[in-house]
Structures are given as C-alpha cells and as structure tokens.
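Once you've had a glance at the structure underneath, I'll fire off some questions.
Every protein chain but one is kept in place in this view of the complex.
The chains carry the letters A, B and C, assigned in the order they are written, with residues numbered from 1 in each.
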Amino acid sequence: MLVVMERNATASEIRRVVAAIEEMGLEARLLPGKQRSAVGIVGNDGSVDASPLSGLPGVLEVIHVTQPYKQVSREWKPDGTVIRFPGGLAIGGDDVVVMAGPCAVESEAQILAAARAVRDAGAVFLRGGAFKPRTSPYSFQGLGKKGLELLAKAREETGLLVVTEALDPAGVDLIERYADVIQIGARSMQNYSLLKRAGQTRKPVLLKRGMAATVTELLLSAEYLLAEGNPDIILCERGVRGFDAGTRYLLDLTAIPLVHRLSHLPIIADPSHGTGHRDRVTPMARAAVAAGADGLMVEVHPTPERALSDGVQSLAPEQFAALMKECRMIAEAIGRRVAEPAEVP
Amino acid sequence: MLVVMERNATASEIRRVVAAIEEMGLEARLLPGKQRSAVGIVGNDGSVDASPLSGLPGVLEVIHVTQPYKQVSREWKPDGTVIRFPGGLAIGGDDVVVMAGPCAVESEAQILAAARAVRDAGAVFLRGGAFKPRTSPYSFQGLGKKGLELLAKAREETGLLVVTEALDPAGVDLIERYADVIQIGARSMQNYSLLKRAGQTRKPVLLKRGMAATVTELLLSAEYLLAEGNPDIILCERGVRGFDAGTRYLLDLTAIPLVHRLSHLPIIADPSHGTGHRDRVTPMARAAVAAGADGLMVEVHPTPERALSDGVQSLAPEQFAALMKECRMIAEAIGRRVAEPAEVP
Amino acid sequence: MLVVMERNATASEIRRVVAAIEEMGLEARLLPGKQRSAVGIVGNDGSVDASPLSGLPGVLEVIHVTQPYKQVSREWKPDGTVIRFPGGLAIGGDDVVVMAGPCAVESEAQILAAARAVRDAGAVFLRGGAFKPRTSPYSFQGLGKKGLELLAKAREETGLLVVTEALDPAGVDLIERYADVIQIGARSMQNYSLLKRAGQTRKPVLLKRGMAATVTELLLSAEYLLAEGNPDIILCERGVRGFDAGTRYLLDLTAIPLVHRLSHLPIIADPSHGTGHRDRVTPMARAAVAAGADGLMVEVHPTPERALSDGVQSLAPEQFAALMKECRMIAEAIGRRVAEPAEVP
Partner (left out) sequence: MLVVMERNATASEIRRVVAAIEEMGLEARLLPGKQRSAVGIVGNDGSVDASPLSGLPGVLEVIHVTQPYKQVSREWKPDGTVIRFPGGLAIGGDDVVVMAGPCAVESEAQILAAARAVRDAGAVFLRGGAFKPRTSPYSFQGLGKKGLELLAKAREETGLLVVTEALDPAGVDLIERYADVIQIGARSMQNYSLLKRAGQTRKPVLLKRGMAATVTELLLSAEYLLAEGNPDIILCERGVRGFDAGTRYLLDLTAIPLVHRLSHLPIIADPSHGTGHRDRVTPMARAAVAAGADGLMVEVHPTPERALSDGVQSLAPEQFAALMKECRMIAEAIGRRVAEPAEVP
C-alpha cells in the first residue's frame, strides 16, 4: 500500500501518517519526491483495511498495491484449477466444455427435445433454469422443483451433466441434490448470503460476473466461495453494462485472458445473454473460444420462436450444430479441443 | 408495442407477424411506410410478453411502448405517495427528511455519540449498518443482532427513527422487529427472494438503486415490493458505475426528477456512497436537495479517522451541522423545508 | 511513479527495473514487501514517459503518482483563476455567471427575441451556435458567419456578452473577431489542432468535457491551452455517457467539487445538453449551483416547439425566469451571488 501525500503536505502531516501506519502494526517507509512525498507500507498482508489513512490531513490518495483477494490468485496457486466430473470430463484443462440448453425448463417435452438436440451436436452439459430471476414480477418465474426433476430426467436419458441456477440459500439446499454444477447468476454475484451457502456445498459452482462488476470484484466474490471451503469454482463472463443499447450487454472477452493471468480458476463465456440476439451469438461464441475460454454456455431451444423467455437469443438446434463444428476447428487452431460427450451407459 | 419490419420484409412475413399477434389474443394494426412497414399492437395490457415476435423472419425490432411496470407508475396513481411515521414525520410530502449516522454500528459508545451528534444537527433518522455487505470476505461484516439492539437503544435515547439494512429474508424477520425502515442495499436491488419477503413486511422499505441499474429496473424492483402488498417504498439514488475512477460512483441526480415524473414514490439521495470522499459529500448533498430529493442519507461518524469502514466518506459532526444549515436554505429556495426532529418525550 | 513487481519476480528482474529507471536519469528506491516488492521512482518531474517499464519481465503494473498535468493544477497555482470581462463581470470569483440562449442562431428575429428574454431574466452571456457539430450530415449545420453577425448585433442591442462554438482552427480565426468567449465543444475536447489554435487566441475559451472524458483528460486538454499561452480557460461539465438511455447523458456534478480540488480553473455546468429534456433542466441547473458551479449554460428559446434543433431541451423564457429566481436564493445559501447584467449604455 502506498500513501501519496499532497504536494504541500507538512512534515507533521507526514509524521502523523507514519504514526498511524505503525499503530496498525505495520512498517512505514518514507519515499520523498521532488514534487510530493509518499509513504510506503511494508508488511501489509492484505487483510488489513488501511482505508482510514485516506482521511488524514495532507493525504492525496491511498493506492492499493497488493490485490485484495488471496486464494483465487494465481500467485497463491500457480497451476490452473481443473474440476473433474464423473465420466472423465474436466473443466479448466485443455478441453473446451460446451453447456447448452434452453433459458428456462418449460415442459418435459421441451427439455428432452432440447437435451437430445444439444447432445447430438456435441454439448456435454445441459443448462436450463428452474428458478428464474426476472426483472419484472409479472414475467414467467420458472417451474421450480418440478423443473429440477425434469432436468434430472433429461440427464438420465442423455448422459448430459446438468447446470442450473440457485437464487437463494434455500435454493442451494434443493439444487445440490439435482444438479452437477450450481449456477450463481449475474444479479446474485454480490449476494453474500448465497455465496456463503454455496461455499459450503460439495458441488462445483459456476459464478457469473455481475453486469457492472469489475474483474477484481468477480474474483472477490469467488474468494467468498473459496474462503468457505469450496475450491471448485468456474467463472463466467456474460456481458457488462455499456452505453450502446445496440449491442445490449457488452461481452467483455478481454476478461478471459485477464482472469487467466490473475487467477487459477477456469472461465467460460455466455454469448447468449452477452449479446441478446441470435445473429450475434454464433460469431461471439467462436470469438470466446479463440480468446481462450475454457467453455461456452449457449442457449438452444428446440423451437426458439415459441420460447417462454429469451427466445430471440436462443439458437435453433441446426444453428448450434453448425457452431459446434466451427468451434472444434478454432479450438484446434490454438492447441485445445472441444470436449466430446461421454457414451451413454 | 410496435413490431418494426425489415425494409425488404415480404407480405407473407408481415402476415405471419399479424397472425402471431392475434394468436396472443391481441389486435394488430398495420402501419405501412415508404421505407418499411410496422405492425402496431392494440390492447396489450403490459402483462403480455411479446418478445417472441422479435424472432420471427422479417422482423427488425420490437419496440415497447407501454412501460413494463404498473403500480409504481404515476399514471397508475397520480398523487405522490406520502409515508407517515409516529410523531408526525412524513416522507414524500413537502418535507426533506435527513437520515444520518455511521456506516456501521461499531460499539455502544460510537452509535450513541453519533446519534446525539446527528440529532443535535437536525437529522430525524439514524442510519447504521448491523449487517454489512462487503466486497471482500476479509472485511468487517457488522455486529449483527447486537448492532440492532444498539440502534434500538440509540432510538430510545434520542427519539430518532432507525433505518438499517437487511441482506436476506432472514434478516428482514429480525430487522422488522427493531427498525422503522428496512433498507435494501444497492447490491441487493435484484435479489428477488429478498424483495418478495420485504414486500410482506409492514415496515416501510428503502430501496437503493443498483450500481448498474437503469431507472426502469429500479422501478421494476419496487414493483416487486408493491406487488407483494407493501405500498410504503422509498427509493434512493446512490451512484452508478461510470468510467472515471476519479469520481468513483457517479451520483446520478437526474434520476430524481425522472423518478418524480415516472412514479409516485418518494426518492432520496445518498451522497456519501455516491461520491466516496467527504470533500464531495457536502456539495452533492446540497445539490440533491436542489434537484428535488425527498431526503438525504448521509454518513456521519463521531471520529471519522477511526471508523472501521468508509471513514473517508464520513462527515465529522461539525461538518454535518454546517451542511444542515445550507440544506435548510436550499429547501426554502424551492418551496420545501427540512424536517425537524420531534421533541423527545 | 511506482513499479509494482509480480510476487515471484526474481532479483535479476528487479535489478533490470532499477537499471532502466537509472538509464532514464531518475533515481530508484527499492520497497521490499512481504508479498511482493515495488520500486519507487524519485525525482520524476512528470514530463518523463515511464510507460516502457510496464513491459519489462516481472513487472505487474506501473502506478502513476504524480498527476500528468501541471499548469492547470491547484498545486501549481493555489489561487483560483478569475477571468475578468469589460463591464466588471468575472468568472471564477464569488459570482455565479449565467449564459443562456438558443441552441442555434436561426434568424435575426429569433436571436434578438432570445437575447432580450434571457437578459430580462438575468443572464449575462448570450449563447447560440453559428457553426453546429451535428451527428448526422443531414441535420441543420448552422448559419455560419451570418450567425456570428447576428450574435454581434444582439450584443450591441442588449449588452450581453457572447459565447459561441468554433469547430476548427479556421473557425477560431473568425470567431475571435465576434465573440467574447470561444467555446470548444464536447466532441472537440481532444481535437488537438483546434486546442493549439485556441491556445493562441487572446479571448477566453470555454472547454466542454467530452462525453467519455475523465476529469484527468479534461484537465490535460486544458493543459494544451495553457501550454500555448492562454490562461483564461473555463471548464464545463455537460454530461457523460452512461448506460441508461432514460437519463440520456449523465450530468456528472461531482466533477465540479473534484475540479475545484484539483485545479484553479473555474467550472460551469450545462444542464440542457446534460439532461436532454426541459423537465430535468431546471432541477439540475439548481443542483449545479448548489454543487458549487461557477456558472450555468442554459438553452432558452423564445418558442421552443419551433426550434430547428434541441427544442425539447430548451426552456421557454418564463421557465428560465423562474429558474433564475431559485438560483439566486441557492447561491446565497452557499455564500455566493448570481451575477447581474450590467446597465446598457
């Protein structure tokens, strides 16, 4: 941490900063400059909150040098985290893992048709919401527990693993009994009660980036999960708020190489929510693989024009199959491969 | 709702749109144009989700004309909502109501000193967090129930009403027994489990705007509360994400007149979180009153440089007293008055 | 400047950073830490570009401690700049100076009617565009030189000073002969050819903040003007890009106290472009004065519904007169006063 003084800070103001640092049990080191002085803090282990220093007289700003997170950082654990699933599937290694399915589980016929279609095209995870966070109280909110049962049925029939979203701690209690991966959605990224509960489950967690969250904040939310004891976290870029309604959310693919540099956790991309229109889903899904994503989450609906939610951003099965072919070639171009579905026993 | 067709849309594509609208039980009205055609929807009451139309061939875009919210709108209820409290205090009328206190309840001595100081300067509500949502798992998370008891004690001694934040449904169970207003923080604005529970309490709710929420989304979250039966909602602008780290959050005061136009609900401003630095709190608090805010929420700490959280944005008691004087004159300039503390019995 | 090393940086990587700093003629000071080391730079006078350091192996990031601007900073010149005009008017002192008039000069009748109306209500500057930067090539682009002549005529008749925009260096040549203040618009804030030419005029320059410019970038653009020798610069906040189309541009009033802290230059606010709708102009104009703005620039049109551009954000004369009354009271509440028009000789 570095405390930058104002240009006209007095010697006594600087001494007061030094004293305040020492009161915190830290060591201060003076950095005099031609224009202004600064005081460096030696030995801060990252868990000390030194922000009160910024209120002292003569202080211009306090700059954090150490990142505020710990267990999620690549410096803490240099090797990438690999999350292994029954059947040999792994997220975080060389494979690019594709999760696909409808926005919401609507009926048995719909989810089974979707599951078969995405499996035939090469997906290895089935996605589908049973509990839907909706901006309006008057929108379809999901089938609830019935939806979870239908997802389990689809898994049984197709061999696909299942990922679905929990909205609150009670939802985790329920979903950990049905799903293979528990999703925490973008709106819940800073729902700390939910994060703490999800940190205690034994199932891997897919944590989506909030639509106004910095990469640092995403990593800090993941830190909540690791701090509670769950090491199996998959991050997901799904678009952030931008100023141009024309591109809806702004899919921030640069976050992928940035997360890979800062953290050992795998990161996938969701080009469906991130673009909001099927014309842009295919190019951006390809781009995510090219940028180094460890996986994709794509909305596919057997009959998109009849979907109860998000129909306009869902691919039809044949569009998804064409996308998978391109992704396989792009993965190879960068030395990876798209994970293949296991054989159904 | 208006379905805009592509320039080269065929007659059969237009007929398909018309048919789809009629299948939904709505009436379609053709709008031919020189450049392109559009199809208007007559009789949509706002609860129909017509987004599937945007996926039909030949459709360029679907424009929503009716706002997606209902009970929060000023068209639904032309007169402004006034929330009345014991002792004659009201939020939403002519009075400008000031809530002040520390970021977090830290100790009995601290909260009592803060309560006396803000009451003496003219605040009518005491704020203070017992449960703190913190970006990092390693930051101080609040005193919990003990903090609520201390707030109740401060109310008893000073006559101030109490506002404090609930992080989850269980928190509402607890806080509705202690506080006069239950706060839902910016990070929880789209926590729908929490909104549904808070919609069932009999206590008024202060709903803060999420840091990347549009005004429409803020109103839709308030709609959740009204839809559950709680009419006593106070909105709060507290700054949104911008691109300039220099001004931290961007306090969007334009939201105040905009909310007043679109909704009957009162709206206050929080210049402390909205600016992040005490140098900017006073000017922006004044600006909020001048923009027509129905109240202010201001962080005041008896000894800001010793605060456990957010010290740098807290005013000292004498700075807060000076601010109150200016706010009284500004309120008068626009035909309002700052609410005065009731007599302590 | 501070060079932060990666956690696992080797001693030889640190030595290479130290050597690179010394090659630049600067002094390096080592800051060892428990988690990572950093290297401070002593004696950098702000004009050295040390960014190449961030490319060296083992370097995590380079943090700039010294601000990149110089002559615009309050540290360089602690007393606020006051710009004096004939007739005793001054911008940057205790007075709040109001500039008003139509978006564009449209005709002699229109500009004279506007000038009389704003003068009667208490404005001291007449604004009006003769050269208009328009997003579309098919929009009205202004009357050009004829517009300047009409502005001069309005000044002669009303005693108002004139401010109008230059779009390019040739425009400055022309406008410095007609106007009292030359405006550089938001879209031109980083048009360096224009800034260099405007730095050479003897007329004061009103520099608007670009719609995606940080406060630091605004100050750096002002630095171009000062570096060319023009000390009479007025900054202007006019709204920045945000994510909510509902509030159009986001009027960032926090920039006002921030600029006052960082710089000695005066800053005014333009709530008309900053909000885009007359319902929001009045509250936000009041808010700007309460936040400490040194002036306002407000669009007023004699008949807003007939304006050739920006009609929806223009106030009618009676609305402007009501606003002026409120602003006078708000200015008094914070110890300032609204400047009064001089007597017409």
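Note that a residue touches a chain if its C-beta (ideal position, glycine included) is under 8 Å from a C-beta of that chain, and two chains touch if they have at least 3 such contacts.
Not measured: the values here are computed from a predicted model.
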| item | value |
| --- | --- |
| Which of A:Gln141, A:Thr214 or A:Gln319 contacts the chain that the document leaves out | A:Thr214 |
| Residue of A:Ile63, A:Ala170, A:Leu250 or A:Ala316 in touch with the missing chain, whole complex considered | A:Leu250 |
| Residues in chain A touching the chain absent from view | 212, 214-216, 240-247, 250-258, 261, 274-275, 279-280, 283-284, 286-292, 326, 329-330, 332-334 |
| Residues belonging to chain B that touch the chain removed from view | 2, 4, 6-8, 29, 31-36, 38, 40, 42-46, 63, 65-66, 75, 241-243, 245 |
| Those residues of chain C which, in the complete complex, touch the missing chain | 46-47, 49, 51-52, 54-56, 68-70, 133-140, 167-170, 187-188, 190-193, 210-212, 217, 220-221, 223-224, 227, 240-241, 278, 304-312 |
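Everything that follows uses one rule, which is that only the chains that are shown with their structure count from here on.
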| item | value |
| --- | --- |
| Chain contact topology (line, ring, star, complete or other) | complete |
| Centre distance in Å when chain A and chain C are each reduced to the mean of their C-alpha atoms | 39 |
| Cα-centroid distance, chain A relative to chain B, in whole angstrom | 27 |
| Residue numbers of chain A (touch at least two other chains) | 46, 241 |
